[in-house]
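Every protein chain but one is kept in place in this view of the complex.
Entry: subunit A
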């Protein structure tokens, strides 16, 4: 696998190399390992300082696991994650804990990610206490400032999470993540559990925070319109692998991988004349099991253009020009998708 190395070192905040997360399947009295769920199976990508990398894919393709593995909340089975020059995957204990000041996470479900026994103030001040960043009056002031930053009233400090709506809770979760002044934030489908009317508010908050604080995001989502709106570059995941990675414009204008093409064709277009002409690529069959992924290209079981080679040889994830990466046998060296390549 060719590793993306187009960016300058100091420009790059996070580098992921061949990251794998396999969950063992244990059976029987002796808990023998009979297999593994290959949730994330060899990812390599960079995240540049100050950018938003969108990560899309259908449910169960390993998006969330990727986010957690980068932050070392989930133990990666193999591969490396570098934060600036620090190899996170080599750290544990106290050094890793100290790194958590620089990278934080916003979880998918704001109904589950806040401890029901802690007041909003306690939730937000916890990171401050953990790293001894502020105490007493200063801590209180800081909490109220953070509440203001995410657009909540300082009066909420002594209330409990159950008194709030989903959108408000997600704001609290964002405030908690921001408390330590991180550089990097993993947003794991932060709006998936919210009402449509609230989604836009949270998205806008996330974007304005990036502008004001110079944050770098890994934004995980399955909603393509949201990803397009928020991302600078987008990675498309299928069954534990990234199949295509490109900047927003080239991905949406010129999708190379058949899976990306199918995904994009599913977005409705708010223009009746264009919508009427829209060609939907409907994929056949279901996503194969990550326990026993297909040989060769993982997408060949559902790919309308699959050729013999796709069944046997895993396509290389390679740069086909201008930082547009794709893993498909049917994309030629010039970065053109050409089904005739198989003939």
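The working rule: contacts are C-beta pairs under 8 Å (C-beta built on N, C-alpha and C of every residue); 3 or more make two chains touch, one makes a residue touch a chain; residues count from 1.
By our rule, contacts and distances are computed from a predicted model.
Hidden from the displayed complex is a chain whose UniProt protein name, among "ABC transmembrane type-1 domain-containing protein", "Dihydroxyacetone kinase", "Heme lyase NrfEFG subunit NrfE" or "ABC transporter permease", is "ABC transporter permease".
Between the chain not shown and the residues A:101, A:248 or A:309, the one that touches is A:101. For the options A:87, A:138 or A:338, the residue in contact with the chain missing from this view is A:138.
Interface note: of A:21, A:178, A:191 or A:224, the residue touching the hidden chain in the full complex is A:178. Subunit A residues in contact with the hidden partner, per the touch definition given at the top, are 50, 68, 71, 73, 97-98, 100-101, 104-105, 107-109, 112-118, 126-127, 130-131, 134, 137-138, 140-142, 144-146, 148-149, 154-155, 157-158, 160, 162, 173, 176, 178, 180-181, 183, 212-215.
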